[in-house]
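Of the protein chains in this complex, all but one are displayed in their positions.
In order of appearance the chains are A, B and C, and numbering begins at 1 in each one.
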Amino acid sequence: MKETYRKGIIHTNTEISPNIYELVLEGDFHGRPGQFYMLRGWEELDPFLPRPISIADIDSGKIKFLYEVRGRGTHIISKLKKGHSLSLLGPLGNGFDVKVEGKIALITGGIGIAPMLYLAKQLSGEVHIYSGFRNNAYFLDQIRPYVKAVNIATENGSVGHKGFVTDLFDPKDFDLVYACGPIPMLELVINMCKGITPVYVSMENHMACGIGACLGCTIQTIRGMERVCKEGPVFKGEEVVLND
Amino acid sequence: MKETYRKGIIHTNTEISPNIYELVLEGDFHGRPGQFYMLRGWEELDPFLPRPISIADIDSGKIKFLYEVRGRGTHIISKLKKGHSLSLLGPLGNGFDVKVEGKIALITGGIGIAPMLYLAKQLSGEVHIYSGFRNNAYFLDQIRPYVKAVNIATENGSVGHKGFVTDLFDPKDFDLVYACGPIPMLELVINMCKGITPVYVSMENHMACGIGACLGCTIQTIRGMERVCKEGPVFKGEEVVLND
Amino acid sequence: MTKVDILGVELKNPIIAASGTFGFGREFDEYFPIEKLGAISTKGLTLNKREGNKGIRIYETASGLMNSIGLQNPGVKGFIEDDLPFLEDKDVVILANLGGSTIDEYLEGIELLNNTSIDFIELNISCPNVKEGGMAFGIKCSTAELVVSEAKKVSKKPLIVKLSPNAENIQEMAYSCVEAGADGLSLVNTFNALAIDIYKRKPVFENVTAGLSGPCIKPIALRMVYEVSKVVNVPIIGIGGIISWKDAIEFIMAGATAVQVGSGNFIKPDITMDIINGIEDYMRQEGIKSLEEIRGII
Partner (left out) sequence: MTKVDILGVELKNPIIAASGTFGFGREFDEYFPIEKLGAISTKGLTLNKREGNKGIRIYETASGLMNSIGLQNPGVKGFIEDDLPFLEDKDVVILANLGGSTIDEYLEGIELLNNTSIDFIELNISCPNVKEGGMAFGIKCSTAELVVSEAKKVSKKPLIVKLSPNAENIQEMAYSCVEAGADGLSLVNTFNALAIDIYKRKPVFENVTAGLSGPCIKPIALRMVYEVSKVVNVPIIGIGGIISWKDAIEFIMAGATAVQVGSGNFIKPDITMDIINGIEDYMRQEGIKSLEEIRGII
């Protein structure tokens, strides 16, 4: 039997950059890089649905999440303090394959950086990270020890390259690409890598159950509709059908 | 203009007896004994309505409430900690008349004790309090300095008289009676006092607006339907029509 | 910028306080100047004074509430004598919300209101129709048509008919009411709903069912406003679960000329002011000069 929603006691819940929080819960959690948990920081019926958040790191007796405050659910979670508890279900989804070799690029846009620390820690090849942000870079300090190179781009040029992270990256330099971020960025990365380097992307969609039963989170793939929460969130780039 | 909902920062929120909490907020609040505030300890839409809670005490820069956890709203409020804030609207309702003289009995059942500290503090006559509880007596230590005599009854006899508080009280000994508690108790007190001593009771009812507009909280009186939140919560005993 | 026109009457903004949630404005005027509202719909009036229902009148539900006030009100005459003068002193548009259980009751009420300064009659056809055995006028088109066409003959005020979401078919109902003479429509009133006290093994309300309102009903109310806007050409006032400026804009985009805020008033007496400010900010940010630009845009 898998475990249903369980309580996690908050160890820290810190704003590490404007609107970006790092949440650490105490408890014995498990999961692979790229997998996620459904989080509920409230007992009431509004908000109704739990929120999917990727595993940012797992250490003995602790799990870390990195989240951006966007709407009501993440707002409520951001107000929770040490000692409070929240409910969570997981780990869910497939996750990134870490048994890979060669030169690997991690490409992130904004909060898409969330799963990359845990992923970088478990990859054994040579890892380069390319991270794009709107204004402020964050979370990279924690990732730096586990990667060969860190490349940063910000839209306003305040840190690193001014422009998009995809400007900095050449797929020919890598054997494998893992990407997480907004759809337009993923689309660009998929196109850049086409026929050159295999790329895997972590997809997002509104979820209800998180466990594969409601078919609410499906996306189009070349095989038909597939569930982000079950067949994903990590999909092979060329198999995703994007048509916004 | 009256003030709309304002924030109160929590100074303390302590369980003083099983399920009974004392909540102290920082801020400059005002109000008369027997008046109440509408409390909202959440930003979400569920629970939807604010909860009416009597003023338990007001000191310079602080307001105190005494509440029993009954349902979802009070449960949420009980989880709030120092530093958190909640929203409140008030003071609302008429309150008890404190410009009275003679020998006064305060009669309370359970959490009906909530408004009595603030009331006792402001009364100038000779005040006796009669408080009934299910098992545990609470809040009386704070009231004791302001009254001549404290009489306690518990249903299981664990403290004071075993039985009902009305067993202890003789209306002939008093010039005026103020009562707050469950309807059956109020009914008994009203009947005991009939033709002997004037009695005022603080009534409860489900509320929506709290300010007299929705007509949701009305009770039957000899003058017709009257609003607990506006004409009340304190009514002259003989004017209330009870017919459960 | 926010002003809207309903049947030749100008409202400062599209925000109207909904009937039954705002009394006659007196209590709210202590929290903000009610003149800032687009309009006020009065507590539902009946020809004669009513005491309303016994027992529990308010019951909280998930993101909403049920009510069974039972139209407690001072009667049309009482309103005209005791409450209207207060409102007349304010520069605010008034909808007199009028209910009735027989057609004659409606007509007599309208005649009394004809000679006052109120701006609109908002005909509440959700009250139980005594003659039809308790079923409301607002369920079947045929009964609704009857009361609306009679009301129209008598009314000297523009007639806004307030539709019940319990109507069998909201589009047909809207169409019938307009055919019968409604100058405008407002929707929705409360949804017929039930709550049970499982320990007493009885309904919570003495009348068994009661009316559901609040954010819980918003998605359904919004759909109804949208559907109605497709079949009629009169101004529509959207109602149902509006508690934020975003909700209000959704109703306008669905086709409403103005909106009413009901249960929202209970979570903050001046919530309507937040909504009006929010709409203004939104219009500025999006470069919208008049709400006409986005009305029914979806």
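Quick note on the criterion: a residue touches a chain if its C-beta (ideal position, glycine included) is under 8 Å from a C-beta of that chain, and two chains touch if they have at least 3 such contacts.
Just so it is clear, the structure is predicted and the values come from calculations on it, not from any experiment.
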Which shown chains does the chain we cannot see touch? A, B, C
Per the whole complex, from C:Leu7, C:Ile103, C:Val154 or C:Ala195 the residue touching the absent chain is C:Ala195
Tell me which residue among C:Ala18, C:Leu71, C:Ile160 or C:Leu212 touches the hidden chain in the full complex. C:Leu212
Can you say which of C:Gly52, C:Gly75, C:Pro128 or C:Pro203 touches the chain missing from this structure? C:Pro203
Residue by residue, what part of chain A touches the chain that was omitted? 1-5, 40, 45-50, 89, 206-218, 220, 224-225, 230
Against the chain that's been left off, what residues of chain B make contact? List them. 45-46
Considering the whole complex rather than only what is displayed, give the residues of chain C touching the chain that is not shown. 61-64, 66, 168-169, 191-196, 198, 201-203, 208-209, 212, 214-220, 222-223, 226, 241, 246, 249-250, 253-254, 282, 294, 297-298
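As a working rule, only the chains that are shown with their structure count from here on.
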Which neighbours does chain B have in common with chain C? A
Measuring centre to centre with C-alpha atoms, which chain is farthest from chain B? A
Can you give the whole-Å distance between the Cα centres of chain B and chain C? 35
Can you list the residues of chain A that touch 2 or more other chains? 45-46
Touching two or more other chains, which residues of chain C qualify? 62-63, 215
